[in-house]
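Only a single protein chain was left out; the remaining protein chains are all shown in position.
Let's look at chain A:
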Amino acid sequence: MALSACSSDNGAASDDSGAVSGDITLLTPIYEGAAGQRLLEDELLPQFYEKYPDVKVTVDYTNFARLNEKLTTGVVSGLVPDVMMMGVGWVEAFADKGVLANLSESGISVADLEKSTTAEIVKAGVWDGDVYAVPIMLDARFGVARMDLLREAGYDAPPTTWAELVEMAEALTIRSEGGDLERAGFDVLSLDARQMYETMLFSSGGSLFNDDNTAPAFNSAAGVEALESVVDLIHTSEVEDTGFSSTKETVNPLINGRAAMGIAHNNLWTQTLEAAPELLPELEPFLIPGDSPGMFVGGTLATMSSSSEHPAAAQALLEFLASPGPALAANEQRGNIPALTELLDTDYAQGNRLVQFSMENLEVAKREGGPSEWLGLRGEIAPAIESALLAQKTPKQALDDLADVFTGKMAG
């Protein structure tokens, strides 16, 4: 691996440390919150400074929802951070426009990365055949069942077909005498609508774009069927009511028993570990049963500005953060899946059932993004999906209208 080749175990870059100096900035949507900040500033950066005492790192914290704002203002003002953490789908646009440094020119090749890193996430950092971002972590979305609740209802395993999922979800749904929903049989609302739909889409064998990423493909029969399935869950099977849960919920309904099954993020394990560790044995992951079982996968990658005044220092930091020790710590703090395959044997990864499940099923995982216009398109998906969930439009209408918007923007 390229990074291993030029890094020691603690992630120090191979450059002559005496020549690496300068004040650099790091923009990061991970290391979020007080715990994340402590990890970065009290544990990781001191290790970096031991090797590079002449480098000073100023950290700008954000989250993925606000990352675009930071990047936009950075690009417009000409003050692009030296090192930037980005999500899957971000790299294409910024690489295409020359904002990111071409890391292949510094000796990091796709082939080398693929030797040490999960292949699916490596592709997210590649543009036009060159490496622009080094993966640090993956995150996946899939079905999760609360086995204690399933057993109470007479089921001993998660569903294996869509018909079975619907039947079980209906049986697991609990309403009060007045009809108020007390427990959702299958929760689809706690996850961002875009990611929830993409999980369903990939499980139906559909994809967001055609093979060469020149046109939308989500309004295919598979895509429409995926959205119809979700809409039917809410309006026909009534296993969840709109508004019952949302992305703003502080506790996932699978943890507090307000849902028996649902589509969830792999960090549900870490959330449960903190909130109700006794429930961990009861969390059973499963692939959403569709025409072609699939899973949504995202991730976080480290990139470097092409306009950095201290490229050696920036690359040293990038390599440090992507190296085994710091990457494992970041994954553990966030409950995510290490991109470095060597970390999958660690106690953290081995002890996390959802991380293990994600890794076992990466061959059916698909990521979002593709065209360089993706960042300008992704925000359009959630309102369209919501309009179908709220029965304002049929699933086909919603997706066809969305495809028209995509086509217009991709042509423009």
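Miscellaneous remarks
The definition used in the following text is that a residue touches a chain if its C-beta (ideal position, glycine included) is under 8 Å from a C-beta of that chain, and two chains touch if they have at least 3 such contacts; residues count from 1.
We take it that contacts and distances are computed from a predicted model.
Considering only "Phosphoenolpyruvate-protein phosphotransferase", "1-deoxy-D-xylulose-5-phosphate synthase", "Sugar ABC transporter permease" or "Trk system potassium uptake protein TrkA", the record for the omitted chain gives "Sugar ABC transporter permease", by its UniProt protein name.
In the complete assembly, the contact with the undisplayed chain comes from A:N68, out of A:S21, A:Q47, A:N68 or A:S307. Only one residue from A:T58, A:N210 or A:T242 touches the chain missing from this view: A:T242. Listed here are the chain A residues that touch the chain not shown: 68-69, 72-73, 75-76, 93, 97-99, 178, 180, 241-244, 246, 248, 258, 375-376, 379, 382-384, 386-387, 389-390, 392.
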